[in-house]
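Missing here is one protein chain; the remaining ones are kept as they sit in the complex.
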Amino acid sequence: MQRIGVFVCHCGSNIAATVDVAKVAEMALMEPGVVHAEDYQYMCSEAGQAKIAEAVHEKNLTGVVVCSCSPRMHEATFRKAAERAGLNPYMVEIANIREHCSWIHKDMEEATKKAVILMRAAVAKVNLNTPLKEGESRVTKRALVIGGGIAGIQTALDIADAGYEVDIVEKTPSIGGRMSQLDKTFPTLDCSACILTPKMVEAAAHEKITIYTYSEVEKVSGFVGEFTVDIRKKARHVDMDKCTGCGVCQEKCPSKKAPSEFNRGLNKRSAIYTPFAQAIPNVPVIDCDNCIKFKTGKCGICAKVCQAGAIDYEQQDEILTEKYGAIVVATGFDTINLEKYDEYAYSQSPDVITSLELERVMNAAGPTHGHLERLSDGKAPKEMVFIQCVGSRCSDDRGKSYCSKICCMYTAKHAMLIRDKYPDVNVTVFYIDVRTPGKNFDEFYRRAVEQYGVNYIKGQVGKVIPQPDGKLLVQASDLLDNQQILKEADMVVLATAIEPNPDVRKIATMLTASIDTNNFLTEAHAKLRPVESPTAGIFLSGVCQGPKDIPETVAQAGAAAVKAVGLLAKDKLMTNPCTAHADELLCNGCSTCENVCPYGAITYEEKEVNDHGIREVRRIANVNNALCQGCGACTVACPSGAMDLKGFSNRQIIAEVDAICR
Amino acid sequence: MFKIAKENLAALFRMIAKNQELYLPVRTAGQVNFAAWSEDAKVDLDTLKSVKSPKDAFFPQSEGLYTVKKEGKKMKVEPENLKDQPFVVFGMKACDVKGLEVLDRVFLSDPVDTFYAARRDHGTVVALACHEPEETCFCKVFGVDAAEGAADVAAWMIEDELYWKPLTEKGDLLTETVKELLSEADEGKVEEEKEAIHRITERLPYMNLSLEGWNGDALSEKFDDPRWEELYKPCLACGTCTFVCPTCQCYDIKDYDTGRGVSRYRCWDSCMYSDFTMMAHGNNRTSQMQRFRQRFMHKLVYYPANNDGMYSCVGCGRCVEKCPAALNIVKVVKAFQNQGGEN
Amino acid sequence: MGSEKKQAEMIREISGVNPLKCMKCGKCSATCPSFNEMDIKPHQFVSYVINEDIESLVNSKSLWKCLSCFACVERCPRDVKPGKLIDAARQLVVRQKGQDYLSADEIPELLDPELPQQLLVSAFRRYRR
Amino acid sequence: MQELKDRARELLADGTVKRVLGWKIGDLPYNPEPAYFETEESLKDFVYNGFCGANLSKYMIEASKLDGKTMVCLKPCDTYSFNQLMKEHRVDREKAYIAGVGCKGKLDIEKIRKQGIKAIERIEGAGICDEAETLKIQTVYGEKTCAYADAMLERCHVCKGKEHKIYDELIGESKETADADRFDEVAAIEAMSPEEKFAFFQKELSKCIRCNACRNVCPACSCRKCVFDSTKFDSSQKANVDSFEEKMFHIIRAFHVAGRCTDCGECSRVCPQGIPLHLFNRKFIKDINELYGEYQAGEDTGAKAPLTDYTFEDAEPSIVGKRG
Partner (left out) sequence: MSIEKKEFRPKIVAFCCNWCSYAGADLAGSSRLGYPADVKIIRVPCSCRVNPMFILRAFEKGADGVIMCGCHPGDCHYSTGNYYARRRMTLLFSMLDYIGVENGRTRVEWVSAAEGVKFSDTMNEFVEKIYSLGENVRLGDLRCRS
């Protein structure tokens, strides 16, 4: 039996004006287990807390009920007070007689009656409380960043600058990501490479940063503070240590038919290649699917021309196993597949291109060396049409329901750049809405209209019809003039919706990080914890969490880094003691709990149990206290009632129910 | 010997129920069980066996013992009242009447179970002969005569008339209260009916079951027999056999928190349940085999050992009909007849 | 007023379209082959339904100018499908005139082998109860 | 049946299986019992006929703990239960040699008795090789006949189909028996007024004697220790009291197996009081199908159970009031 002390707070007149606090204390003494009850002006004051300590000592209390304000307000205060008095802090329960009683009721008798019932429920619960102890777990002082785009690079730099080791795992042969493919950036028209390359170099040179390019995360186990990650380093067939990056191999490679990923397939590259000139590391990889040596066994020219002897056809994939305390996901995005948008003739005409393709066309290192020209015949276009919201804001299954956020701004940028460089080219933008929230964004868009004479028409394009003469007939509506427009264009640019990198699903599963219906990773709280995943120790950086532009990405990357550093800075993690646990005699090992656990905290083990004399090996659920956040989903899913939640046990809640219904 | 026309039975029941409670077989939602008579109750005297035996009338499945009321920190104990009004159970079969004898020996011997004793004192039993016994019946094995129940009143339903014969003082008293509805009759038809029942009884497959070797002395021989290990296997550990049985007498005592106090009640228990006779240290019988064995050993060995050789099975056959796994006491007895002791 | 409201309700019900989903992108009008002959343009249909001005809609030229080509139905990004709305308005008119008497059994007789498939399908949609 | 017996003998003889889990002939014409056969000799008592209604998949929980393989005879509907138990890691596929046995509908002795047929001596026509058209029943009170379909268990009239969902080999023929819609009874109750519904269930459930047969026979109720037998929820109650506690028992039980119940119908088959317990489980199945998409527990071992799954657009609980 517990020895419970009940302390009723007046909260000045906040409670005492509507609740007969003395009566509540008097009634408390009638409850089973209650050996002490008193009321006091301000329980949260020094003196009030001292009263608790005093009673704990004098009456040998094992449990405390404070009838006061919301536990969200002072639960921590009273728990600490109890702890100082030598009581386990989790032996304290709060009866909320202010927010849930005195403040919402006017009739004293009624409010007092209710306060008594709330007190009873709390007493009933404390009668079943057991001391709980926070767990501790170690923190490996090293972070992993998945993805080497601007988000990943920035996060890694910030973590490394704070003094912690960081590894970047990048799937492609070079870090740099999408940003490296961009020509200019809005709203200042900086050259993308000019601002990105220094960061790439800095990351590569940073002593705390290790970069694994052409590598993928293969397996993740463990939990916050102690993840174990297998990284597959794909065979490059080029020795990183020997290669000097001279580029001769690429020049001499006879196979030059592979579409260049970096240029969005608009031109070709050699089978041995670095994606772009500023690639980091500046070490090529051999694309085995296109390499003559790998396909036929003959050739081997690259090995012959390599003076460093870096070519190694025998190289195999390598698996590294590393431990990390925190993981940041920065997997970025891709544009959606336009297969389902026949009406825009993307697959029918090479002159219908996506905006990202236009970036490459405009770029000096791109397929047209920076000249704006039609990809079909190389002619300079006279009429350019931009179509907005292609695949964004769709409620059907062809596109995405969300706004891709960056298109309005980059289209303004494109239009402006084209009008600036080629003043004789007419640019028309068909839009549904122009969305420009952001510092200097609307000014930028207005500049495109006012200064550069870009023609913005409100109305979506219905169809793009390739004409026999190579022109593109654009059928659209002008909603403001209530006209249907037929416009001949030389090039059409589609502001294609962006979607999370398709690999993110696989990664989210490995991390047990939750993902939304659009494959964006879910943040722990939409407003208050936007860079943390609900899974402890996993942080989100960049577009993997939702569409964003470069400044936002960099800001979020920094925020994710700070959160990760905050975790790495700790020597030990205190874990929430209100976690689930399975009664091994009741557990069926049926896996139902595992299926509802959002944190992957439940695993199974074959364990010998002694069930009242029957010894057998059973499959039994095991909750990892470091991962469990105490939501209780498993406790209800469990058919046998084996799973229970400390601090909110079945019997405790039932005791509260009983006390209220009494 | 009296008789009453079948169409007047409703009047008879009404008259009995005027002064006391009357329990009789009533059909509810397709099943016949003993229940209190009311004007709109569907009385069913044609169905041979009620699902549950009528032992409820004397030993209810659940009955309150006392209530503890809380007043502040003080407790007040309020015992449940004993049965103090007379009641009638109409339509019990001979086997069920014999079942009462089995219960009597348990509950009326020292220490007397006052709840049961009060019910026995106030209850009058009218036994109805089994007009058409069935293949699951084996009452004869236990010396029960399906044609005439050893109750306070014996009754027979013959064609359109109910024959009524008081056998005890209580029976006479009851007869007095309904005399105006009864008319005198001779025994001729009843004798014929009895013979007819006996003839059918002879033809029923279980009636000549031999209980040789089952007695109070057979304890260790039967207890250690390896056949139990096989016999129990299909058993689902449900309580059907025990809850339909007219002689099973085990009960558990439980508390229920009503919020204002605690009511202590007793309810039937089943030796098939894993928490049967569970004690603080654990359980005496840890396996289903042991619990399964307990039931039959109790009926055919332990009980006879303590009760002058009387078995605590009356051959009603309810367990035969209702076991979900088609197990029953007859199969057990037969299993032991085959090839002596070894397996 | 009340009947207008009911009619708007019916149009929603027959078409299965929620006009509130429209984001006014104009893709329907952009794609409509009869645009120039219409007095009420496809993208405006929704407003008439939302504003419960069914009278104007059923009296418009557009009602009978729609070719039921379903280009708008196909391309609408918001699942609003003005073509369905106009078709529902037509059904409303047909029903009001009490002409929904055609039963499935009568169709074979009326069938002209030259009729385009599309028209048949459209007819079935209209006469289905 | 001979084929099945021969196959069992072969498998025992060649050591593929250590034992056979099937049915042993009863001492009355209709009461074969589930049994293990470990020797070829013991198979002489093996029987498989229309009265072999028991779902043996639950016995495989214990059999999975034994040494060696067990040949288990599973009817089409039983295989759903086996799959479900496998999904919940309660049976070991490696320990089972599944003989998918044919089924022509299983018989319910209670239905025969309901027709006034009693003192049964012999029943012809219940064999699995028979046409399953008519039963000829010899009784002490004369010979009676009964249409096979009229003596069939309720569940066979709404059979999910005679396809075995998991097996090692198939033995014997089946005959389709479904002639009613599985959810008709549920729909009829849904259409009642609250008062009628309450009266209906009150009447049925007041018969409950809390014998736990429904629970103990249920393959989904495979918990090592049932919540009703543990003190975890303070719900351990044996009594059959007149208040609603009994109903609580059945709601809770149905909820515990919701999304896991394969609708094998064993609960209704074994209830000594003939309570149509399947009406609870089927209500959940119907709701799940209607609200979350068709789901048949035990159809496979992969699909996510409806109660451990969700979509953003799931119906709100208020739909209950709106459906009217």
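General observations
Should a chain be cited, it is by its letter among A, B, C and D, assigned in written order, with residues numbered from 1 in that chain.
The criterion applied here is as follows: contacts are C-beta pairs under 8 Å (C-beta built on N, C-alpha and C of every residue); 3 or more make two chains touch, one makes a residue touch a chain.
In this text, all values refer to a predicted model and were calculated from it rather than measured experimentally.
For the chain excluded from display, the touched partners among the shown chains of the whole complex are A, B, D. Within the set A:His10, A:Lys113, A:Lys563 or A:Arg618, the residue that contacts the chain not displayed is A:Lys113. For chain A, the residues touching the absent chain in the complete assembly are 70-73, 96, 98-101, 103-107, 110-111, 113-114, 117-118, 121, 514, 522, 524-526, 534, 578, 596, 598, 629-633, 635-637, 645, 648, 650, 653-654, 656-658, 660-662. Looking at chain B, the residues touching the absent chain are 256, 258-260, 263. Considering the complete assembly, chain D touches the hidden chain via residues 186, 189-190, 192, 194-202, 227, 233, 235, 241-245, 247-248, 251-252, 254-255, 258, 280, 283-284, 287-288, 291-292, 306-312, 314-321.
Assume only the chains that are shown with their structure count from here on.
The set of chains in contact with chain B as well as chain D comprises A. Mean C-alpha position of chain C lies 52 Å from that of chain D.
The centroid of the Cα atoms in chain A and the matching centroid in chain C are 44 Å apart. For chain A, the set of residues that touch two or more other chains is empty.
Taken as a graph of touching chains, this assembly has some other topology, since it is neither a line, a ring, a star nor fully connected. Chain B meets chain A in the complex at residues 72-73, 257, 259-260, 282-283, 286. On the chain C side of its complex with chain A, the touching residues are 21, 23-32, 35-36, 41, 43, 71, 75-79. The part of chain D that touches chain B in the complex is made up of residues 26-28, 31-36, 54, 59, 109, 118-121, 139-141, 203-204, 206-207, 209-213, 215-217, 225, 229, 236-241, 266, 269-270, 272-275.
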